[in-house]
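Dropping a structure here in structure tokens format, bear with me for questions.
Note that one protein chain of the assembly has been removed; the remaining protein chains are unaltered in position.
Note that the chains are named A and B in the order they appear, and that numbering of residues resets to 1 at the start of each chain.
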Amino acid sequence: MLNASLKQLATQLLEKKISSVELTEAFLKHIKSLNPELNAFITINEEMSLAQAQVADKMIASGQAHPLTGIPVAQKDIFCATGWLTTCGSKMLSNFVSPYDAMVIERFNQVGAVNIGKTNMDEFAMGSSNETSYYGPVKNPWDTLAVPGGSSGGSACAVAARMVPAATGTDTGGSIRQPAALCGISGIKPTYGLVSRYGMIAFASSLDQGGPMAKSAEDLALLLNVMVGFDGRDSTSLQRESEDYTRDLEKPLGQLRIGLPKEYFAKGMSNDVASAVEAAIAEYRKLGATMVEVSLPNTMLSIPVYYVLAPAEASSNLSRFDGVRYGYRASRYTDLEDMYKKTRAEGFGAEVKRRILIGTYVLSHGYYDAYYLQAQKLRRLIARDFTEAFKQCDVIMGPTSPAVAFNLGERSNDPLQMYLSDIYTIAANLAGLPAMSIPVGFGGKNRPVGLHIVGNYFKEARMLNIAHQYQQVTDWHLRAPAGLFEAK
Amino acid sequence: MTLSVDDVKRVANLARIEINEDESKQVLAQLSGVFSLIEQMQAVDTSNIVPMSHAQDMIQRLREDVVTESDQHILFQSIAPQVEAGLYLVPKVIE
Partner (left out) sequence: MQWEIVIGLEIHAQLSTQSKIFSGASTAYGAQPNTQACGVDIALPGVLPVLNYGAVERAIKFGLAIGAKINSPSVFARKNYFYPDLPKGYQISQFELPVVQGGSIKIQVGNIEKAVRLTRAHLEEDAGKSLHEDFHGMSGIDLNRAGTPLLEIVSEPDLRSSAEAAAYAKALHTLVRWIGICDGNMQEGSFRCDANVSVRPRGTEKLGTRCEIKNLNSFRFLEKAIDFEARRQIEILEDGGSIRQETRLYDANRDETRTMRSKEEAHDYRYFPDPDLLPLSIPKEWIEQVKAMLPELPEARRNRYIEDYGLSSYDASVLTATRETADYFENTVKQLPAQAKLCANWIMGEVSGRLNKENIEISQCPVSPVQLAGLLARISDDTISGKSAKDVFDSMWQNEYGGSADAIIAAKGLKQISDDNEIEKLIDEVLAANPQQVADYRSGKEKAFNSLVGQVMKATKGKANPAQVNTILKKKLLE
């Protein structure tokens, strides 16, 4: 059951083979047995989860079931949920019980999904290893010496370890896709503007996008059906006709042109990742796809551009954490300025402070044009590269991460090395394009490898179809780390 | 471009983050690394390129001018560090 797909779980619930309460209890039990080791969750609240499960059971009994009714979903601790501690992985919000629901939470509540807990994450989503969390690092369930990736590392770990059937994540520069790749699960960052950012604690507003993380593309499609939708409370939310993301899953791939950026395959990728990705591409060839070499000449500038724009926006977004209205306040201070400075020095971790300082610097007087404005112009060039590339292909593929999961502590003192692990994922955020990662095998130390698929705007259904067809002929997505169920 | 410890302190002050001498030096070393990466941007000629502020080329949607929110200050202030008489308390503000 812990290994079942969302569709299978929904069927069992509908057929009353199991109740939502029983399902929730089973997953909670599994979480409790694994979490002390893996640290994927910051908060679990059995009482609140079970209360939701009871409501779900009533919905099912009265014939009002939605495909996700009664199914436990873990929520990244970046989504505000009424009555839930919502920490964003930070000491700054270590006492913040949200007084309201994010749009994403509202939508899951509406369909009767069960919030089974809040997952660990890099502090304010800033990190690629989950080591910046105030609540301690998450471990990779495939190898507890390894990081799970980040920032949605708790969600990735929870799904990979089968502690939950599905989870949410957010992605500013790869925070859904990179941990999905490192933990051997599937994750998608939709087109910017499809999932409301309302109630999703902002890191870099023009890049942040919520999305689902699950075992398979089919599960992702069901989750996207819930998460995507217009929200008047988010000015950047897109008003579009709603679509069923499962609609194209079963279609044969047909005429599929896969773009392979020559820059991605030129250098930087480790050998184990390269061979797994090449094997996946070979599989697509077998499925009838044709490969096209494309060029994304400016994409290699994604990292500098990102490390100007994201910290700049973050430095401003995180100014609201000042110890006045909610959250942490330093206990000793001499005056107002001192209260601010100590609260923020004590409430934020090193990586967050580093990024606030970078962001403050690039926006400060005399530097704006050279850094911020230049980065915005390059952002346009990067987006244009994709526009050009999509004239020749339907999707772009490559590795999600240049290497498999690294060891805990290996890069935590070297921000630069850490930043480079986002090299393949960031460009999609800058352009606002949908992008996903699916598991395609294992590399060194038997750690998972992810395939990165970038689509054109609003092509999520096609991308899910492409991923699903691969998952019909392979079983990487069904593999779970060994030894997980010993406790049972 | 080279950063100095004074730059770090100036920026930390703007960002209202307390930072001591040792931390400033440590941060300086890390930021210098990051800025050497960022400097790569300067190699590209971007004259005539329109800056891109948003991921989608869209225009602002407008909200109808109606009151939709009701008083929730008791709930909101239940999570505040220090309140009295409905006010958030802070160390004396000097103008």
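Note that a residue touches a chain if its C-beta (ideal position, glycine included) is under 8 Å from a C-beta of that chain, and two chains touch if they have at least 3 such contacts.
From a predicted model like this one, the values you see are computed outputs, not experimental measurements.
S.K.: Among A:131, A:219 or A:234, which residue is in touch with the absent chain?
M.R.: Selected residue, touching the omitted chain: A:234.
S.K.: Looking at A:13, A:56, A:126 or A:201, which residue reaches the missing chain?
M.R.: Touching the chain that is not displayed is residue A:201.
S.K.: Give me the chain B residues in contact with the hidden chain, please.
M.R.: Its contact residues with the unshown chain are 14, 16, 53-54, 58-69, 71-73, 76-77, 82, 84-93, 95.
S.K.: If the hidden chain were put back, which residues of chain A would touch it?
M.R.: Within chain A, the residues touching the omitted chain are 79-80, 86, 88, 93, 96, 98-100, 102, 197-202, 204-206, 232-236, 312-313, 315-316, 318-322, 324-326, 336, 340, 360, 363-365, 368, 372.
The rule is short, and it goes like this: only the chains that are shown with their structure count from here on.
S.K.: Which positions of chain B touch chain A when the two form their complex?
M.R.: Within the complex, chain B contacts chain A at residues 3, 7-8, 10-12, 14-19, 27, 30-31, 33-35, 37-42, 44, 46, 49-56, 58, 60-61, 63, 72, 75-76, 78-82, 88, 90-94.
S.K.: Mind pulling up the chain A residues that touch chain B in the complex?
M.R.: Touching chain B: residues 95-97, 99, 192-193, 206-207, 232, 235-236, 238-239, 298, 301, 303-305, 307-308, 315, 319, 322-327, 329, 333, 335-342, 344-345, 348, 353-354, 356-358, 360-362, 364, 370-371, 373-381, 383, 415-416, 419, 429-432 of chain A.
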